[in-house]
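For this view, one protein chain was removed and the others were kept in their places.
So, chain A:
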Amino acid sequence: MDEILTEKKVNRHPKRKKKQPITWSLIKNQRQLIWMSVPLTMYIVLFAYVPVWGWTMAFQNYRPAKAFGEQTWVGFKHFKFLFTDDNFLRVLRNTLAMGIINLILGFMTAIILALLLNEIKNVLWKRTVQTISYLPHFLSWIIVTGIVATSLSVGDGIINVVLMKLHLIDSPILWLSEGKYFWGIVGASHIWKEVGWSTIIYLAAIASIDPALYEAAEIDGANRYRRMFNVTLPGIKATIVILLIMSVGHVLDVGFEVPYLLGNGLIMDWSETIDIFVLKYGIAQGNYSLATAGGIFKTVVSVTLLLLANWTSKRLGEERLL
């Protein structure tokens, strides 16, 4: 954006398109633009950078009633507690597993649904399917987990009833008491809630593909599947890669509401995530320092994953975010 505006305003050096030294005259020229960007910059600084100051809590024995100067500094004590706890590896595993399952399943289902929707010729039917599939997005997780728990219940849960009617199982399964089902249940709940919503952006990307390409492919004798694979998919590849990179940064973020609300003692080994661990030993104990240490750890891992994904993508010659 900046660069385009720069070009239009200062047209004195038409040849030097990319590198333009910032001079006082340039600043003067663009003062309106600069003023306009001040509120936004302030917003970002205030809400994205200033709170980072709170990270200092992780290195203190933070007590809310005391002023900053009165806090005791403890170095890496809280990180040590976090990393040496027996449960830490387990919660890290659970967080990553659920995050990755959600990421992969979410991506595949959204792209597949988008491709299928794109093939529907009847507009009314297409709209109906799309609307129904994205409606659950507007429910909050507390409601969705309630629905999930009810449908999985032994007495009259729809899942057990259907499976029994189909004679796939002999007796109802207590889904939420078996750790091995838990990640799957979480993944499925995510898909049910988010798949429709995620397709919207792909459908938009598909809509921007030049129809001439389809026509050309059709003339060349490509059938529906060929067109899907050789026109539609390559056409939205850039979108897919960018979204993938962005989601990789959020892999660790998936693990609070659903595991917290659906988890119970029997499946704790599979359901507890970093966020729940931090809540239990940090916030709930009034130990904000530990909670902050957990938060820092998550941020560091997320940023690393994001950069890694971006770098990989660049290496493979694909689109990238940064």
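We take it that a contact is a pair of C-beta atoms (placed from the backbone, for glycine too) under 8 Å apart; a residue touches a chain by one contact, two chains touch by 3 or more; residues count from 1.
Here is the rule we use: contacts and distances are computed from a predicted model.
The subunit not displayed here is recorded in UniProt as "Sugar ABC transporter substrate-binding protein", chosen from "YceI-like domain-containing protein", "Sugar ABC transporter substrate-binding protein", "Iron(III) transport system permease protein" or "Peptidoglycan glycosyltransferase MrdB". Among A:41, A:128 or A:312, only A:41 touches the chain left out of the display. Residue-wise, the contact with the chain that is not shown comes from A:285, picked out of A:25, A:140 or A:285. As for the chain not pictured, it touches chain A at residues 19-22, 41-42, 45-46, 49-50, 53, 63-65, 67, 86, 149, 153-155, 174, 176-177, 264-266, 268-269, 279-281, 283-288, 290.
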